[in-house]
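Every protein chain but one is kept in place in this view of the complex.
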Amino acid sequence: MDFIAIFSIFILACFVGYFVVWSVTPALHTPLMSVTNAISSVIIVGALIASAAAGSPVSKWLGLAAVVMASVNIFGGFAVTERMLAMYKKKER
Amino acid sequence: MDFIAIFSIFILACFVGYFVVWSVTPALHTPLMSVTNAISSVIIVGALIASAAAGSPVSKWLGLAAVVMASVNIFGGFAVTERMLAMYKKKER
Amino acid sequence: MSFSLLLSAGAAGDATSAQTWAAVAYLVAGVFFILALRGLSSPASSRRGNRFGMAGMAIAVVTTLLTHELANPVEVLGAIAIGAVIGIVMARKIAMTAMPQLVAAFHSLVGLAAVAVAAAAFLNPGAFGIADEAGQIFTVSRIEMGLGIAIGAITFSGSVIAFLKLNGNMSGAPIMLPLRHVINLGTLAGIIGLVAYFTTDQSPWVFWTVTGLSFLIGFLLIIPIGGADMPVVVSMLNSYSGWAAAAMGFTLHNTAMIITGALVGASGAILSYIMCRAMNRSFISVIAGGFGADDSSGAGGGAKEQRPWKPGSADDAAFLMSQAENVIIVPGYGMAVAQAQHALREMADLLKKEGVNVKYAIHPVAGRMPGHMNVLLAEANVPYDEVFELEDINNEFAQCDVAFVIGANDVTNPAAKTDKTSPIYGMPILDVEKAKTVLFVKRSMGGVGYAGVDNDVFYMDQTMMLLGDAKKMADDIVKALNGGGH
Partner (left out) sequence: MSFSLLLSAGAAGDATSAQTWAAVAYLVAGVFFILALRGLSSPASSRRGNRFGMAGMAIAVVTTLLTHELANPVEVLGAIAIGAVIGIVMARKIAMTAMPQLVAAFHSLVGLAAVAVAAAAFLNPGAFGIADEAGQIFTVSRIEMGLGIAIGAITFSGSVIAFLKLNGNMSGAPIMLPLRHVINLGTLAGIIGLVAYFTTDQSPWVFWTVTGLSFLIGFLLIIPIGGADMPVVVSMLNSYSGWAAAAMGFTLHNTAMIITGALVGASGAILSYIMCRAMNRSFISVIAGGFGADDSSGAGGGAKEQRPWKPGSADDAAFLMSQAENVIIVPGYGMAVAQAQHALREMADLLKKEGVNVKYAIHPVAGRMPGHMNVLLAEANVPYDEVFELEDINNEFAQCDVAFVIGANDVTNPAAKTDKTSPIYGMPILDVEKAKTVLFVKRSMGGVGYAGVDNDVFYMDQTMMLLGDAKKMADDIVKALNGGGH
């Protein structure tokens, strides 16, 4: 992909982000914070690439450390979100 | 741009379209129809390329015809939208 | 980010640099189109939105002109000028009540333009950069081109029929061909099969057969649909014209076209969905056709018992409303047909002068087009903050003295809430029956609305029927109010 394509994707994604976040109900703003936290750990992709690569051992260990940190976030973020969301219940009728 | 980049742009644009159209107030649904009409005439870009190109005269004349049709739409669509929108007024206080 | 962009563009050669800038310009145009629609989220920002749309289009056109050498600039600019004159004249002269037709007419042009562009690209693929040196068109481009021409042609022929039906040049009645489902499915299968075959054989006959079949299916699909269902069809075709533009955008790798295509595609689809939901009908049943034969036929009225109802005159209405504290006006299709919006505004002004609190209640599908009533009231200078959507005003009927229903019918029918057998069951309804007094303007007791069903509100104790043409009745009430005032 060339730069301009990526840039276009980024601009459109910003619009999507703007709209989708405004569509979140205020009652779920706390779970919103924790789930965005979890998904921002998608930088684990970069961490995996670094830890998979041969060549520089320092780079590899930095990658592995990043993998650990990102997975704390991923698992912790999704789990705590799930825990919170499970508490939101409708009235039983 | 490669196909996958364009495809990504398309998918994100669909999301943007979905959100932005739902954000339009029902009172302006008629202008929405006319303005989408106007902007869909962006295919004039293709028409201009065809009419600018040397090589096939049939292709050129098809392009010119398309330019005429698209500009009817562009000018007509934006003008009628402008005319409608100018009618929406707030209460004078 | 734009900083690094500059650098990368600067680093590359001149041709690439121009290409990069063109791509940026097309992206900006696309973003402007997004902002154009975004502006429509409120009347206050809507005109700025429209300007964004114009600016986006200007950017797209200028970028294309600058990055392509024009063989003959005079011809191209002349073509634009001709289109501009025709378009602006049409936009100036059209009556607001004829908007559905105008939109259909414009769509047919988009469809035909898409066909012309796709055909030009087929005849001169080199100019579009979609063929190798041997003149073989790329596989992906063939599919995109095939889809583009098919959707464009369907949009064209379908819109022509919709225009003729809406404009009254052709009977609104659904025209049912024998075996139509078989013929339609066969034609569709033919188109899809030929587009697939086109990837292996770029002979002209394949391309032109796809084109011809697509024109045909457009006619076939729309002919069996009743005139009153045309608004859904027009919206659907709007959506199609968007997807056609997107397909051309894939061919030309043009961001502006892809974004626009997605926006327009979504817009048409969502408007169709809104209409179908508010009519409580499935999209499929509309497209399958045959319902809603003619707007004012009244054919579907069914068994009509003779139930007692109370007639009233313009004087009665003027008296009742001038004594009221709160009046809610509910306009409908009949107001549009009778062009009664100006007389109605005058009536409301007189009432307001007497201290009456007047509001307008608009049902999402009142009239025959989304937003139909709003644009007519705006035309008559009704301020948009006196005009309320269903969910914002519906609980005020219980507190209001008079509900003045003018040319509306289905959108006030309580059968939608109670009668499971009614064709409109489940559709949201304006609760006019909760008002202390209901005044109903329509031409006759026999005439029904779009859905062809009777309305229990006519026969309620608190209802007074004001039979007559909507414009005439509103004028008479204005006269009575003026007379009574002196």
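Observations on the model:
All chains are identified by letter, namely A, B and C, in their written order; residue positions are counted from 1 within each chain.
By definition in this document, a contact is a pair of C-beta atoms (placed from the backbone, for glycine too) under 8 Å apart; a residue touches a chain by one contact, two chains touch by 3 or more.
Since this is a predicted model, take the numbers as computed values, not measurements.
Residues 3-4, 7-8, 10-12, 15 of subunit B touch the missing chain (whole complex, contact as defined above). Listed here are the subunit A residues that touch the chain not shown: 1, 3, 6, 9-10, 13-14, 16-18, 20-56, 58-60, 62-92.
Rule of thumb we're sticking to: only the chains that are shown with their structure count from here on.
When C-beta pairs in contact are tallied for each pair of chains, B-C comes out on top. Centroids built from CA atoms put subunit C at 40 Å from subunit A.
With centres taken as mean Cα positions, subunit B sits 35 Å from subunit A.
Under the contact definition stated at the top, the residues of subunit A that touch 2 or more other chains are 4, 8, 12, 15.
Counting partner chains per residue, subunit C has residues 23, 30, 34, 255, 259 touching two or more of them.
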